[in-house]
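What you see is part of a larger complex, with each chain still in position.
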Amino acid sequence: DKAPFKLIVQLDWVAEPEHGGFYQAQARGWFREAGLDVTLIPGGPGAHVMPSVATGRAHIGQAGDIDTLLQQAEGLPVVQFAAVFQDDPAGILVHADSPVRRFEDLQGKTIIARPGWPFLDFLKKKYGLRVNVIAQNFSSAAFLGNREALQQGYNIAEPYHIVQAGGQKPRFLSTWDAGFRGYAVLVTSRRFAREHPAELSAFTRAYIRGWRDYLAGDPAPAHDAMKQANTSNTDGFLAFSRQAIIDERLVTGRDADGGPAKIGRLDPARFAAQIALLEDMGLLAKGKVTTATAITTEFLPK
Amino acid sequence: MAVFPLDTAPRPSPLLGRMSAPPTVEFHGVTKRFGDGPLVLDRVSLTVAAGDFVSIIGPSGCGKSTALRLIAGLSPLSGGRIAIGGQAPEEAAAETAFVFQEPTLLPWLNVAHNVELPLRLRGTPAAQRAATRARVLDLVRLGERAAAHPRQLSGGQKMRVSIARALSLAPRLLLLDEPFGALDEMTREHLNEELLAIREQERWTAFFVTHSVAEAVFLSNRIFVLSANPGRLHTEIAVPLPYPRTPETRHSPRYHEIVANVSRVLRSVVDAVA
Amino acid sequence: MRRTLLQILLPALTAAVVIAIWMAINLGLSADTRFLLPGPGAVIDAFGDQRTELSRAAWNTSQGALIGFGLAIVVSVLASLLLSLSPLVRSSLYPLLMALQMTPLPILAPICVLWVGAGLKSVALLTFVIAFFPLVVNTTQGLISTDRNLVEFFDLCRASRWQQLFHLRVPAALPYFFTGLRIAATLSPIGAVVADMNAGTSANDGGGLGFQAVIYASQAKYAALFATAITTCVLGFLLNAVVLGLGWLALHHWHDSYERSDR
């Protein structure tokens, strides 16, 4: 029988439950069953997922769909082929005792965020909000140190760390509550998609199986691997983060039709709406990307 | 040859609050070695009266410059004691001017500013500084090069700037380390005479290092001959020629006799070494 | 005459060679990877497209860079004067300065933001931290390298500590100071850019070049990113030109690093 196909996956951050599908499938040996020899490269502050995938240094990468659309518009030869999260758990962290309760309350406020976060453009468009940004670099110090502060964050991580550091659990304004629904996706280069469709299909099947088992079954194999890959993982954090993913139905979908069957699925209609919205907001030049060029559902299980 | 009064405005001594007088200088068994090297000066004892013009002669490397540096307090003694007007060199109230063996000019200042620098450090007003500078530069015949930088000067010109700078100070203790070695005989004689003329106007005690016995005899009333390895005070010779001395002094038989005598002493010192 | 011409031609030639190599690499890259090194044409277009953002960002970053640079000069000169006092002072205080220099930005930036607020003030302060160290090391070395013979002359003149500093040690230290200044002039704009990435804000004045660079990078607008980098470089070149000019004024008439016309 054939030697397993070597496949390199570039993660966007250090090993955490958001990569549960990968680690569970890897730990259970399902990639190998599918004839794949998968290497998971943890990301971090300098993961450079998109250049790595575009240039073939990695075959598959994890990213946000909106960033990916913007980059595809700039000519990056990549394609989105599976969902990680049906809804990106990004949002705005708000101190527990802050008067900010609704998006409308953000008028005139300053948010600690990554410069160019498209969600803020969306808020501006939808609510007529004017907000300012302070550039941040993954640190929540400026948030913790200032009771008025607002910060971009991940619902499945920051709240836990802030509580651990002795802060009060912050409230969270989710992007999806504003109607800004992004996916977290897997991407590959067009060339790889063209040349290795079978391997991609096999990969996706194993990956979805991994997620299903991670969420419903015993997460211990994945968690052990994650702790090994990233020694600062604690059982407490892994449990918290996995539970948040389950509770918020990030992988299985928040819509009425959500459920295990939706794991990994991409909805072309939602993408079309997304593209139209970005075009409308002036972030995407009209016609630069279409659903047809941006995504493919070819490798998802039929 | 005109003699110009040099910055003779009364200056209070930093310690005594009045015009300071030229100091006496005493060496009591002065010994000097550098680090753990050999002895450079070995138990040198001598006494110099206020207003004496002392020449120090001796072979190259016998410790003449070292002796001057000890008097100036630039270098610590290894043994013995030096008293200047009764005080330790570092504390001596006497105002000292030192013409180093090398010109020691500030390369970023032009000649005028180099000469004015010590006065400036004392806070002398600009007008007075300029007047003094003009006078001393004329004295060393460098008035026209006032705007030049040191690197644009000849070796002798640099040395003359250094001399002018020292003379501008009207010091009470004057240390001159081969100041005229790089000058032609005529310029040298001219400056010898100027120096003596200034001495009539101002009063200082001078130590003068030279390799020219004739110059030593012409200028000084006492000559110390050092021997080398280690530097010891070999002989002290008095020069009983009266001041003021003039160019004619150089033609007097007495003068030639003393020169011959000192030369003989010096030769015996050097021969002992070689 | 021939000299002056060469002095203009050669750098221009270098620039031309660089652009040629740039274009060659750009063309040589496979279609898949070409995006990483956009061609000169694309970058020029980006300058046109982004001129509003870029000029605003350049203006903001220039302010941060200049204030930080100025602050670094003033503080480093004062610190160097202190450090030049004795080897003991140096061995006591240098480690402190090194620690300041070596504290990673993720620690410094949030503290800075909390302390003086995000934006210009923080950017200037972080730029200061980056530009300060090369200046202080060079200036101190200059101050302690004074010719001993001249120091002795000043001792003899009974010059005060201050006089010795201002009339001797400071002028003698200028060649070192200007060397440090050139490093700092180069580090200041890039320091302001990095600071802007960590503590910039879109409030009031709008972000600087670092802020823009993060946006362009996240959107894979590589041509615009290069335009940002080129703008940073231009700032650095301008600052360096000023420093070079000042250095020439202060040193050419006496220091051996300038060729003598009067040989």
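To keep things simple, chains are lettered A, B and C as they appear, and every chain counts its residues starting from 1.
Just so we're on the same page, a residue touches a chain if its C-beta (ideal position, glycine included) is under 8 Å from a C-beta of that chain, and two chains touch if they have at least 3 such contacts.
Since the structure is predicted, the reported quantities are computational estimates derived from the model, not experimental observations.
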**OP:** Only one copy of each chain type is drawn here, so tell me how many of each the full complex in this file actually has.
**Re:** A x1, B x2, C x2
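Methods note: only the chains that are shown with their structure count from here on.
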**OP:** Assign the assembly's chain-to-chain touch graph to one of these shapes: line, ring, star, complete, other.
**Re:** line
Subject >> Central chain of the complex, centres being mean CA coordinates >> reply: C
Original post:
A-C versus B-C: which has more C-beta pairs touching?
Top reply: A-C
**OP:** Tell me which chain's centre, taken as the mean of its C-alpha atoms, is farthest from chain C.
**Re:** B
Subject >> Mean-CA-position distance for chain B and chain A (Å) >> reply: 86
**OP:** Could you please state the distance in Å, as a whole number, between where the Cα atoms of chain B are centred and where those of chain C are centred?
**Re:** 50
**OP:** Would you kindly tell me how far, in whole Å, the mean C-alpha position of chain C lies from that of chain A?
**Re:** 38
Subject >> Residue numbers of chain B (touch at least two other chains) >> reply: none
**OP:** Quick one: which bits of chain C touch chain A in the complex? Just the residue numbers, please.
**Re:** 31-33, 35-36, 105-107, 109-111, 113-114, 118-119, 196-204, 207, 210-212, 214-216, 218-222
Original post:
Contact residues on chain A for chain C in the complex?
Top reply: 50-51, 54-56, 67, 70-71, 74-77, 110, 114-116, 132-139, 141-142, 145-146, 189, 191
Original post:
Which bits of chain C are touching chain B when the two form their complex?
Top reply: 149-150, 152-159, 163, 167-168, 171-172, 174, 253-255, 260, 262
